[in-house]
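Step one of this worksheet: look at the structure below.
All protein chains of the complex are present and in place, except for one that has been dropped.
Let's turn to chain A:
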Amino acid sequence: MTIDDEVRRLPTQEITTHTDSREILANAARDTERYALDEYFIVDVDSHHVELDSWPEILKYLDSPVLRDTAEQMMKNWPNAARLALHNHSPGLTMQDVSGRIPHQAALGEETPGTDNGAHRDVTLVRRAMDAMSIDVQIVFPQPMLETGLHPQPQIATALLQAYNRWFTAEVLPREPRIKTMLGLPFEDPDACLATVEEFADHPGVIGFLVTSQRHAGVHRNAYMPLYRMLEERGLPIGFHAGPNQADSMTSTMNKFLSAHAMSFVTCNMTHMTNWVINGIPERFPGLKTIWIESGLAWVPFMMQRLDHEYYMRQSDAPLLTKPPSHYMREMFYTSQPMEWTDDALLESTLRAIDAPNSLMYSSDWPHWDFDVPGRIASLPFLDDHAKRNILGETARKVFGL
């Protein structure tokens, strides 16, 4: 007896951190065929590359000779600091891969023959993911760098963001025009935020700016108004990219990564959304496009109801508002991932509440453990084709002028 001719053993019996992205994502090609995704313009508004693989290259872009020396000494002397020097890597983040059950979260350790530095390798990995998921344009962010908003030393956070932004615009963006980015702002330092916009706003591929992980600075502080004015005048969106932190006052009681992750991303953006709306930032800067990133969608109708309910009783607390908070929220933009699709009726209601055909933008969040493939949007049973086209790419085309 022999194996039938039409039986082919997969060379990779088990997917690990060393498996090629194209093989990990091979099943996404079924969606491409099933939903004719090649006929859609697909923009992925939130994905990530592996900047720590290029960390020594990034640190060379540090402006300060003193900080550069600190980084070099850390990398040289601390056994595990080669890819972490100066960084505030959050405790608990190594739980993300569910004990090896989701390998791509821990590392993309695959071969990239012919790449000669970290940036080249990064671009290769991004291209593999884009092609596997039929994505036309991918907005790429770092990963641990997004935690910089929680760095205990704000001046180092500002320096690291400047170095990263210079490295990314010099080394990554020029290699692949399909890659775009919104660069992180050193939010602890409003003047440095302005300098960041001035330095990078006109760089090809920079299509907006981000507030990352930060949850301790009130976004309504007067010091930030020049930043919002500058972004509005330049027509550049501001994004709030949520991040997890198990050391927050609330999440520090939580004994599971699941619990902290479920709450932390969402409360991060709930905090900013509340301050943003109740203090009338949309009234002050009506042309500033605002995007809420990587916190899912289920929190949005909750906040709409909660803020409207309180506003009707306490209008004098929010005197700049000329309409209920939910109306402003419906005029903002949301990225889709992680789209909490566990109950059809609730998701349908959420999409209606946020006016999804005009406000929602697809995001994969690849290579994170809770990423969404484009087929997720294409398979929604309660949206028509026009709405799906908008969510998958057309709304992003308008928001970012692609």
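Descriptive notes on the structure:
Operating definition for what follows: a contact is a pair of C-beta atoms (placed from the backbone, for glycine too) under 8 Å apart; a residue touches a chain by one contact, two chains touch by 3 or more; residues count from 1.
Basically, contacts and distances are computed from a predicted model.
Taking the options "Acyl carrier protein", "Anti-sigma regulatory factor", "Rieske (2Fe-2S) protein" or "Branched-chain amino acid ABC transporter permease" in turn, only "Rieske (2Fe-2S) protein" matches the UniProt protein name of the chain that is not displayed.
In the complete complex, the residue from A:100, A:235, A:286 or A:401 that touches the missing chain is A:100.
In the complete assembly, the contact with the undisplayed chain comes from A:10, out of A:10, A:66 or A:345. Contact with the chain that does not appear here is found for just one residue of A:149, A:282 or A:375, A:375. Interface note for the absent chain: among A:2, A:80 or A:316, the touching residue is A:2. Across the interface with the omitted chain, chain A contributes residues 1-4, 6-10, 12-15, 24, 26-28, 30-31, 33, 98, 100-104, 341, 344, 369-373, 375-376, 379, 381.
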